[in-house]
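One structure, pasted below without further comment.
The complex is shown incomplete by one protein chain, all other protein chains being positioned as in the whole.
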Amino acid sequence: MNRWRYLINKISWALFTILFVIILNFFLFRILPGDPARAGVRDPRLTRENIEAIRIRYGLDKPIINCFESLNPVKIGSCVVNPLDTQFFIYMGNLIRGDMMISFHTNRPVTDILSERLGNTILLIGAGQILAIIFGVFFGMFSAWKARTSLDYASLTLSLVAWSIPTFWLGVILLFWGSNNGMPIAGMSTPGMSSYPLFAQWGDIARHMFLPTLTYTIVYMGEYMLIMRSSLLDVLSEDYILTAKAKGLSVFQILKDHAIKNAMLPLVTIIAINLGFTVGGVVQIETVFSWPGLGMTIVEALNRRDFPVLQGAFLLIAVSVIVANLLADLAYSYLDPRVKTE
Amino acid sequence: MSKDNFLEVRGLKKYFDADRPSLRFASREARYIHAVDGVDFNLRRSEVIALVGESGCGKSTLALLLMGLEEPTSGTILFEGRDITHLNDSERKDLRRKIQMVFQDPYESLNPTQTIEEIINEPLVVHGIGSSKSERDERVKKAMEDSGLKPAEVYLKRFPHELSGGQRQRVVIAAALVLEPEILLADEPVSMLDVSIRAEIINLLAELRITRQIAVIFITHDLGSVGFFADRVAVMYLGRIVEIGTMLEVLEKTEHPYTKALISVIPVPNPRLRRERIILKGETPNPIDVPAGCRFHPRCPMVMSTCKASDPPFVTLSKTHQAACLLLVK
Partner (left out) sequence: MEAQIIKIEAAPRFHEFWRTFRKNHMGLVGLVMLAIVIFVAIFAPILSPYDPSSTHNVTTSDVYNAPSAAHWLGTDDAGQDVLTNFIFGARVSLIIGFFAAFISLIIGGVFGIVAGFYGGRTEAVLMRFTDIMLVIPDMPLMMVVIALTKPSILNIIIVIGALYWTTTARMVRSQTLAVKSRKFVLRARAIGSGKGHIIRHHILPLVLPILVVQAVLVVSSAVLAESTLSFLGLGDPTALSWGQMLNYAFGRGAMSTGAWWALVVPGFGIVWVVLGLTLLGQGLEQVLNPRLDTHHLMPGRPVVRNEAGKGVEISNEQNPLLDVQNLSVNYVNNGKPPARAVENISFTLKEGELVGLVGESGCGKTTLMLALLRLLPAAGQIVNGNVFFHDRDLTTLTDDEINAVRWKDISIVFQGAMNALNPVRTVGEQIAEAITKHLPGFPRDQRLQERVIELLDLVGIAADHRDHYPHQYSGGMRQRAMIAMALACNPQVIIADEPTTALDVMIQAQILELLDSLRKKLGLAIIFVTHDLGVVAEMCDRVLVMYGGVTAEYADVDIIYNGARHPYTQELLKAFPDLTKPKKKLSSIPGYPPRLDALPIGCRFAPRCLRAIERCHKEQPLMHKLGDAHVASCHLLEATK
């Protein structure tokens, strides 16, 4: 019973935050210089009629929101505009219908563009996170168990260095090394691969994935290792470990049955949050390796002032972070019986 | 009777919300922690009264209420005839000089970043006492020496972590004394100290009671430690006082079943003594779900059928001795 209440509480808060982000998203791109209406006009392929049609469809000729544009204190309270006829509500209405406008640049629906690119990013993140988790957890555990030995200090130093390296720079260095060693230097696949059998295509993608994934793994591995080490050190100094030792359990048994699960708890939260954030943070790696994912999309859209795409991407990232946080909370409350759900 | 009384407490209650308000659903009835549930007692000048009880009995909350660190839910507190139950900050501040508190944990009661001098000087600064630094220094020194920190100079520039538990507790007492209070509330002041040191602090309080005419409300779970020092004892259970009287009356002419049980199980350092121990069953009670009728009835070894229905009033057994039990209502 109490768990349901906790769930509802968390979910409603997440929805509220999403709503806030949607509103923020809307205003962000209207307030900042670079009028979307004028920006869209830049595309030379659009005829005058087309431009007008776009403007009317997305209400770009309408006021943004009730009396907002005037911001004149005198005028507040005497709005003559029908609130539903403002850009804001048109935007919200479209959003609910799953319509995120059309890219100013390519004239394709934003939702299409994003869904294509999202898959590529998830592929990259997925592989990287899994490897980072495996290595990070393993090294972290090992380091904590052998705390204060030279193995621990070496491991700690390496992790701190990995943590301090800027992701993009690591990518550049690896790319540099890779390009001198025959590795593909850009993109997700070699042009012309589509005529080859599926298996070969996957192999090609894997070759392209190798360096970016390696970059990603090294950077996140450092973070996970440090967290796992500190978490396990905490756990291993707890009283119940002494009780377990007094019970005559072997070191291996204690680690397996008492320590690891408890030490993993903080890591679960961090991993979930990272998964949410890296949808956006992967910008660096995708830029360096020209990987056609969400990060690259943002950079391209930014350069072209392609607002609808930016707006859509931004929203997508924010929502995934919020959802990831929610899942992290729920997972944690499920794993740790002490979490008060009442 | 009220003329003699320095401090009078009438029907004092303090309830805390048991649920976080945001998670309470309209259909559910509000649950409360009945920390203090109707306490009456009086204190005379330089009298020492011991408040005894187990966890959940409300003794610490009562101390916070008397100190004005918590607002009562209902009831009154009268000090020197004046109603001090609900005061604003500035009125309360003046009162603070009269009632001071000594806490249980000597390791936590002192700010580790302050020197002993700063700690004991702080109350003077807060109340703007002393027109010059040297006057304040004098007061600080006197308070320290009265608390047994002699010579004061040795301790002034030290930090709390450099002192032992007993010494720290003396610092807390000095910081209380520097305001020249008339009532000292000591909440378990020695339970975290080593046995061989406890008597030092208790003897100090006994001495202060004589030299400075300070009344002491001594909260403890260990009745034995205040045997020689306390004039009266009040035994608390689930937010109420169930028995109150002089030390000898409560110890030797015990009337309330809970007091009898409590006294019978307090270990006595005498292996030759074979006592009958009345060991109550069950857990220490939960102040959220207070039993109906007499709040002690679920655990009472002498429970009668009437106990489940009616809440016993205080029965006067002598001029100083009262107990709340239906068995005494004749």
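Note that the chains take the letters A and B in the order they are written out, and that residue 1 is the start of every chain.
We adopt the following convention: contacts are C-beta pairs under 8 Å (C-beta built on N, C-alpha and C of every residue); 3 or more make two chains touch, one makes a residue touch a chain.
Since this is a predicted model, take the numbers as computed values, not measurements.
**Q** Which of the chains on display does the removed chain touch in the whole complex?
**A** Contacts of the omitted chain with visible chains: A, B.
**Q** I'm checking contacts with the chain that's been left out. Which of B:Gly58, B:Pro72 or B:Pro160 qualifies?
**A** Missing-chain contact among the listed residues: B:Pro160.
**Q** Of A:Leu214, A:Leu233 or A:Val268, which one is in contact with the hidden chain?
**A** Spelled out, the listed residue whose C-beta touches the missing chain is A:Leu233.
**Q** Sort through B:Val48, B:Ile77, B:Ile263 or B:Ala323 and give me the one touching the missing partner chain.
**A** Result: among the candidates, B:Ile263 touches the missing chain.
**Q** List the chain B residues touching the unshown chain?
**A** 54-55, 67, 69, 89, 92-93, 96-97, 100-101, 103-105, 108-114, 122-123, 126-127, 159-161, 164-166, 172, 175, 179, 194-200, 202-203, 221-225, 227-228, 247-248, 251, 261-263, 265-273, 277, 279-281, 283-284
**Q** Please identify, in ascending order, the residues of chain A that touch the omitted chain?
**A** Contacting residues on chain A, toward the hidden partner: 17, 20-21, 24, 28-29, 32-34, 144-145, 147-148, 160-161, 163-169, 172-173, 175-176, 179-180, 185, 223, 226-227, 233-234, 236-251, 253-255, 257-259, 261-262, 265, 276-277, 279-281, 283-284, 287-288, 298-299, 302-303, 310, 313-314, 317-318, 321-322, 325, 335-338.
Just so it is clear, only the chains that are shown with their structure count from here on.
**Q** For chain A and chain B, what's the span in angstrom between their mean Cα positions?
**A** Computed from C-alpha means, the inter-chain centre distance equals 56 Å.
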